[in-house]
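All protein chains of the complex are present and in place, except for one that has been dropped.
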Amino acid sequence: MRFLSDLWRILRNDKGALVGGVIVLIYGLVAIFGPVFVQVGDEQDASQAYQPPSWEHPLGTDSLGQGVLEQIIVGTQPIMIVGVMSAVITIFIGVAVGLLTGYIGGVVDTIVMRITDIFLTIPGLPLIIVLASVIHTTNPFVLACILSITAWAGLARAIRSQAMSLRSSDFVEAAQLQGVSLGNMIGRQLLPNVGPYVAIHFLLAITGAIYASVGLFLLGIAPISGNNWGIMINLAMAQGALYTTDSAFYLFSPMAAIVILQVSFVFFSRALDSVFNPRLRVQ
Amino acid sequence: ACTAGTAGGGTPGAGAASDPTAPGDSSKFLTFFPCCSWNTTWSFNPYNVNGLGIQNDFVTLRLAIVKSPSLTEFIPQLADTWEIVDGKLNVHLREDAKWQDDTPVTSKDLHDTAILNALRGDGFWNDITSVDIVDDHTVAFTLKEGQPESLAKLDILNAIRPYPSSVYGKLVTDELKQDVIKYYTTAHRDPEQAGKLPEFKRMSAAFKDLAAMKVEKLIGNGPFQLENITTKEAKLVKWDGFWDANKITFAGIRYLNGSTQTVYPQLFSGNVHFSNVYMPPPILQRWKKTPDSNTALPLAFGFTMLFNSSKKPLDSKAVRQALAYVIPRQQISEAAYGTDEAAGGTWKEVNTGISPSLEAIYLDQGKLDQLNKYPVDEAKATQLLEGEGFTKKGDQWIKPDGEPFTLTFIANAETTDIVTSFNSAAKALTAFGIKSEVNATSGAQQNADQHNGDFDIGSGFVGGNNPLGMYNSLLGPGYNFSKLGNYAGKRGIGFGPTKNVPGLGEVDVVSTIDGQVRAIEPGPEMNAQVWNWAQLVNEEVPYIWYATKVYQFPFSTKEFTNWPPLNDQNTSELWDIIAADMNGGVSLAIQQGFITPKP
Amino acid sequence: MSLLEIQDVTHTYATGSGRPVLHDVNLSTGEGEIVALVGESGCGKTTLGRLIAGLHEPSSGRISFDGTDIAGLRGNRRRQWRRKVQMVHQDPYGSLNPGLTIGSTLAPGILQHKLATWRTVQPEMIKLLQQVGLDATPAFLQRYPHQLSGGQRQRVSIARAISLQPSLIVADEVTSMLDVSMRVAILDLLLSFQRDRGIGYVFISHDFGVVRYFAQGGRIAVMFFGYIVEEGPVEELITSPRHPYTHMLLQAIPVPDPVLVRKRDEEGRDPERMIGEPATSGCVFANRCPLVQDVCRKQAPALTEIGTGHRSACHFSDEVPPLVHLTDDAA
Amino acid sequence: MVSYVVKRLAMSLLIIYIVISLSFFMIRLMPGNPMAALEAQLRMQGGLSEVEIQQRISSVYGVTPNAPVGEQYLQYVWGAIRGDLGVPIMNPGTTVTAVIAEALPWTIMVVAVSLIISFLIGIAIGAMMAAFQNSRFSQAMTFIVSFLSAVPSYLVAIALLYFLTSVYQVFPSGGAYAVDVTPGFNGPYLLSVLYHAFLPIVASVITSFGGWALGMKGSAISVLGSEYVRAAEARGLSDRRITQSYVGRNSMLPMVTQLALSIGFMFGGSVFIETYFQYPGIGFYMIQSVNQRDYSLMMGCFLLITVSVIVTNLLVDLLYPLVDPRIANPAARKRAVDKTADPDQEVLPAGGTMA
């Protein structure tokens, strides 16, 4: 496929993006297979607490004497699930609303766009905090829904304006003249043309969702239950890790995990951007 | 008889309190970081629902401070003498006490405060029927019929913190006083009827006005005056009008506020001289290595895990006992507190449901030995569960209804030690085949969940000096099938309407323990009742005492010296008071000339 | 009977300035006939073309196809009509979806109208490509538009239009974006469909040379700011225009012959009249008309028959001067 | 223009109204209502009987839980319109409005200062990256800037706390000013305010200037490649003139548009920053009230954040024609903004979808 070969060509030239892509891939694999290979054991030994890195525990141990690395690996999945799920919801709603309103136009468009405006204006993070504090949930799907509460609106607007310009583009008109079905129109004519934007936005939506969800765990607004990076940082902070060097690994490892993932996503999305964006491709 | 407390604790000789030969730098400020942060001060009105952290014993004194763990001995503060005559507690205020606007503290201040406290519903009104001015410095509290005297003293002397009548007194009228008296005399007989009285409505209206009063300036009567306050810190400066001002050898207190962790670096650097925050093991390690560091370890309190015994399958005694055999209490305690000497030493076995220090006072060793110790014993647990129809499929226990047996702990995310312990307990349960996890939320959320019965295993804090009070806090109306309020009828911990309590027979647990705590003074009766409840808790396992926490008081001798002296247990009478009553104890120590700048 | 009948069509864009873009336009074309629309930029040619193709509904007036008003068509009959009128756009780069292969561009319409089945659609498409003179291989169907030259793309667009076997094609400046060298080939291709299949065209252009080449034997309608000001047979209209606007347009055309250029320039022109806003009352062309008289300001001339099949909307259609360089230099 | 302003105002009012309604329903109708939380808190304080607890709650708040919801709703909305958002559940001695009035200036100060600083730094760096395109500097800077903009602000806050308040105790770990100064217009106070605001500002600047830099770079590169710049060169204009009036100005315009959008994002991010630095702004109180389930204060803070964002957006919208004279009609600008929403134009900060 053209896309893949272009992507590969770009990645070969843009080392940052390549590294980013590889890291994202690794995280993905860790999220999927990590829990199969690594478990945070139920056996515990308080005398092993807050150990510095060692062969047995490459990133040291936490308050229960359990390996930080293991927890980071196991904590990848819940974070990625919420991030991806939220991004899927965001993208789905954003694209559906954007394409339909942009293509159909008229009263539907006016009404839906007013609603979108409202979501666009209300600052996202505070709303998420308010909702998360009221809807206490450990269910990743519900959490993902909360995280996408306003994120879709910006996408919907952008997609809508693209759909609107596509609607008046010659090739869409030509397809209309061919009498193609609405499904073909949206699925084949419009969607592929907003595809690049959607793909990039998908990655950024994941980073956005991870940013917000980790934030919720850090602030203690999302229930601390199970194991993920936000919870790890929260616990480490609460145990005073900010103020001793003894448990610095316990605190900074999950932070590093987040930063590396976020940065990789951004670098990788830059490559996608160049694949899709002829102007940048020239450079 | 006037039971004026004797000043000071420990061995005053060791201190240099009254030794004027080595004065320190009197311009120094003591930096004090108490563990629990206060909320922003929007008004200095103490009648806001939220207790104001800053209305404390440095600025505004109480009548007297109770010693610890005694329930009957007091150290005078604003009141210098008190006695009970003809069913009346006559409290005499110090003649040399002054408000910080230089007006004297009089009986009117105390009287008005008592009336206003009635609007707020302060506990001492359960003990009295009236309050009257006797003379300029004496106020008489008329005790209700049959009221145990020592409990009344505790409620009145240790709890009332008089506020200046010049500020709040304008709300006190004769009618209001009559309403209060009428309401409480009715309430003593029949609380529900009292709630319907027109007097009650008027009191409510008055309280609303009182709570809404905006007070811009804090006028106290203690050794320190509030000079400035931000979200981070309150600056208290020494007030020269205080009667014992000459014993105070430094310029003031920086009373810090903030999340507990922010104290650590300041402790290590010696910027904070004193605190009572929880120090997790790594912090403790570092503290011990810090120069001039000291840790006092007075008195213990405890943490318990509470079972929702109205929810299947935890409603079964056998299941609760099985859990007690599985949860490695020592291990989970050490996970949170470590085994370090500076953390209070090793783990303590508790099977009675009250703290070891109270066990020592109210129960004898013979009795303690009779109780089941619930050692970790998976075989026992298996046997108990199988007896209840549980089966084990693979690694997982299956309930009689065919569902897997899983449990969720809830905890306040800010109390990391509890979260850590619960995590540890959950792992042990999971390893045993009961898949468990911890759900940590805000404290308020956790509370609401526990009261609504939306939990499997919750957490409870047990402290104080009254053993019956300890039982009451977990088995009494606070958590149980309450008949009143928003939680009326909701499930909580504890037991259903009645239960067979050893020595008491089939009784309503909630009202029985609640009544006892108000009616039984220290003495043989108290000892007997404690034993009854201890047996109940031991057998029924409504909660598990899993950690005996000793207070850690890190203090630095880098800039201040002459801390209250410690015995070889690293404790002393004054430290015990500090443990039970942080601000009161520290204030006392300073007033007595302890804690002085280094020369 | 005429195939397409436009009656009193007025159109205003909802998003536009509010001024009608078309005023009481009347036009008709018969089966296999070519009607060319010419006029300056913004006069409404494309708009009229889009109305004919059914991409917009006229604000008022009636467009009927094969005798029935297209606004009233529903269901199957609408689908039938949809198939019959197609359009080829100006921009060969914009009219093909860059994300779709040639095959997926062509197939949906054919399948939608059941002109082929899943099985037969590929041979059908290859046949189409052959007809428009493209490399008719299955591999070509897999190509993307960006892999084709402008001329090839325009051929694909034409293939798409004829794939539904239409009887009328609206061709909107189909050659203006193409290189000079390719234009004639495209025009010839379109003409071949007229010859072989009787497809009629509404041919939009502002290049009289192209119009004269393409619409031989057909008619020209000259538009000015939403009005049809003159309409007539191609040769007659070009050689002896009967509306001053048509005259002005023809005179403005650059001629690729330096000798003729000099000759025509002697006629002289008034640059100020070549541009400018239309009049709001009376004859729309009054502001720019060299023949303007008082009556023109007061009364709008109707589009009246002035010869067989020749109509002009001018009070002084007889006074329009002859075009020196177009008429008498044939020798 | 006038009708646009009216429309815009109406829309803003509508959103405010919706947020007010949202507040009401959250406060009143959510499971485990705030009174229950308060009750629990009072019970934990001990010493109060159940009757007394009820008594206190009903007397302090005048809560009449039995009044019809519709009536309560109207009361709340009417109150909110007059600026009366009730009293904080945990602090009835004051009003939500008073708390907010105290907190808002701090937030606005930090948000405004960090926005301006990060905008200026970002624009400068972005312009340099565009000017020295393909140079080492530009490559290195692109990396640094993409990196920083991808790092969540709260992690930066944690790192700053770790290094600058704990390991090296250079800055205070919280508060808006020290207790030793008297608030007012005096030197020590102002210095103390700056000193305390430093870390919060640095934390948000570090994470947000990168977005500006990247946006500016993209914008400047596209302007540099535009015809009119080459036309200006062809007319012999000096480099300085071209840089200032042609490249600089035109590439700044989309950035200015973004500025409005980013205000909401900055307000959101301030929640984290204020919480970690215990900075007494709206975000700090919001999280505090969330943790205490003080719904009335929480929703008050939320309402205020929303209103601030709406008002700033409105102002930016109305003032925009001054910056971009092409568009006297802001509606036209809206269309322009919609158009520029294509991926290569957009500034994408980390968590950009939250904006």
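Order of writing sets the labels: A, B, C and D. Residues in every chain begin at 1.
By our rule, a contact is a pair of C-beta atoms (placed from the backbone, for glycine too) under 8 Å apart; a residue touches a chain by one contact, two chains touch by 3 or more.
Here is the rule we go by: contacts and distances are computed from a predicted model.
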Per UniProt record, missing subunit out of "Heme exporter protein D", "Peptide/nickel transport system ATP-binding protein", "Monovalent cation/H+ antiporter subunit A" or "NADH-quinone oxidoreductase subunit N" is "Peptide/nickel transport system ATP-binding protein"
Within the entire complex, the undisplayed chain is in contact with C, D
Cross-chain touch to the chain not pictured, restricted to C:40, C:124 or C:236, is C:40
Among the options C:208, C:225, C:285 or C:316, the absent chain makes contact with C:208
Out of C:70, C:187 or C:204, the sole contact with the unshown chain comes from C:187
Hidden partner sits against chain D at residues 225-228, 230-239, 241, 245-246, 249-250, 253, 324-326
For chain C, residues touching the missing partner are 40-41, 149, 151, 179-185, 187-188, 206-210, 212-214, 216, 235, 238, 248-258, 260-261, 269, 271-272, 274-275, 326, 330
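By definition in this document, only the chains that are shown with their structure count from here on.
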Separation of the C-alpha centres, chain A versus chain D, in whole Å, is 22
Between chain A and chain B, the Cα-mean centres are separated in Å by 45
Taking each chain's mean CA coordinate, chain C and chain D are separated, in whole Å, by 55
Among chain D residues, those touching two or more other chains are 166, 290-291, 293
So chain C residues touching two or more other chains come to none
One finds touching chains in the pairs A-B, A-C, A-D, B-D
Contacts from chain C onto chain A in the complex sit at residues 50, 53-55, 79, 82-83, 85-87, 89-91, 94-100, 104-105, 108-109, 112-113, 144, 157, 160-161, 163-164
Per the touch rule above, chain A residues touching chain B in the complex are 41-44, 46-47, 49-50, 63-65, 133, 136, 138, 220-221, 223-226, 234-235, 237-244, 246-247
The chain B residues in contact with chain D across the complex are 39-40, 42-43, 45, 47-51, 119-123, 126, 159, 187, 191-192, 194-195, 200, 203-205, 207-208, 211-215, 227-235, 254, 258-259, 262, 264-265, 269, 271, 414, 442-445, 447-452, 473, 477-478, 482-487
